[in-house]
Each structure stands twice: as structure tokens, then as C-alpha cells.
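Beneath this line is the structure, given in C-alpha cells, with notes to follow.
All protein chains of the complex are present and in place, except for one that has been dropped.
Entry: chain A
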Amino acid sequence: MLRALVTLIILLGLSACAGNNRFVLLEEEDGSVGSIVIENEAGSQLVDEPRETTRVGSATTAPSEPKVISEQEIAETWGSTIEASPLKPKTFILYFIVGSNRLTPDSQAQLPAILESIKEYPAAEVSVVGHTDRTGSERRNAQLALDRAETIHDLLIAEGLDAGLVDVDSHGESNPLILTEDEVAEPRNRRVEVTVR
């Protein structure tokens, strides 16, 4: 009897300490599924299925085995949080005619859509980021990518984009669309990405 009472008190104590901390993996907007790893000093837990959830009672208890929760449970706890999520940024990929600073006809045709999409975003910002492939030195590619981005920047301003909304950057060869070995020519990586967010 005494033992039962002690057990009950311990259980009550544990549940009082056990905070309601949950981590839920969601599908990405394109339908793909990534993963998260939840870790503390007591253990670590991989979560890699949509709506799979791990609970963590405290910093000294290991994350629980993941369990799928319902859309409804998600809406109950996170409804207003999900509603406050900003619109997904939109990226336009632009290419030049080889050996020139003129856009290909397909890329040129995207400019009106870029200007149009800005209206969809509250407090819209635009980033214009130049990229190269991995032929040539990293340093030269960083400059080349910046030159490309500045060309597009000027073009967008000429089309009527508000210069105050735009920032220009270069990712050089460090952010390829297609992964390659160093010194490999890859025309698809020689591009400017315009992201409206």
C-alpha cells in the first residue's frame, strides 16, 4: 500500500515535470520530406516522416520514439502559427546568351513576371544573385558572378523595379544548380537567380 502510494507520488511528480515539448516534421511545400534530429544530453531522435512527432519531457529526458499525429492535432496547437507563415519566396533563373551580356529570349520573357510577382508580397524584397560554374578560380568567379548580377539589376531597374527593394550579391561558384567537380564547364550553373520574397 505504502509502495503504491510512493509510486503514485513519483508518477505525479514526473508528469508535473514532463513539459509538453513537441517537435513535428512536416512535408515541404513541394511535397518532399526532409528530416530533423532532436538531441539533448539524454539522447537523440531522428524524425523523418511527415507529421511524425517526438516529445521531450525535459532537458534530462531523451526525446520519445516518434509518433504520427493528425492534421487536426496540428491545427489545434499550431493553427495560428501556420497561418502567420509568410508566402514562399519565388525564384526566377535567368541565362545569358553565351559570350554576351544579353539575356536569352526565354529569360528576357520572364522579366514582366518578376515585376508582376512583387505585387503579391507584403513588404517585398528582391535579391539578385550571380552564379558561375567551376571553371576558373574561385576569386575570378566571385567577380564574374557579381558582374552578371549587376547587369540583371540594371535591367530590372530599367524595367521599372524600385531600386530600394533590391540587393545584389554574388555566390560565385559556391551555390551551383547542378553539382560538378572543380573545373567542369556546366552552362546551367552560369546564371542569375532573382528571388522575390
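Keep in mind that, in the parts below, a contact is a pair of C-beta atoms (placed from the backbone, for glycine too) under 8 Å apart; a residue touches a chain by one contact, two chains touch by 3 or more; residues count from 1.
Note that contacts and distances are computed from a predicted model.
K.L.:
From the list "NADH-quinone oxidoreductase subunit H", "FecR protein domain-containing protein", "ABC transporter permease" or "Starch-binding associating with outer membrane", give the UniProt name belonging to the chain omitted from this structure.
P.N.:
So the chain that does not appear here would be "FecR protein domain-containing protein", according to UniProt.
K.L.:
Extract the touching residues of chain A with respect to the undisplayed chain.
P.N.:
Its contact residues with the unshown chain are 19-29, 33-40, 47, 56-59, 63, 74, 77-78, 80-89, 121-123, 125, 127, 142, 145, 169-172, 174-175, 195, 197.
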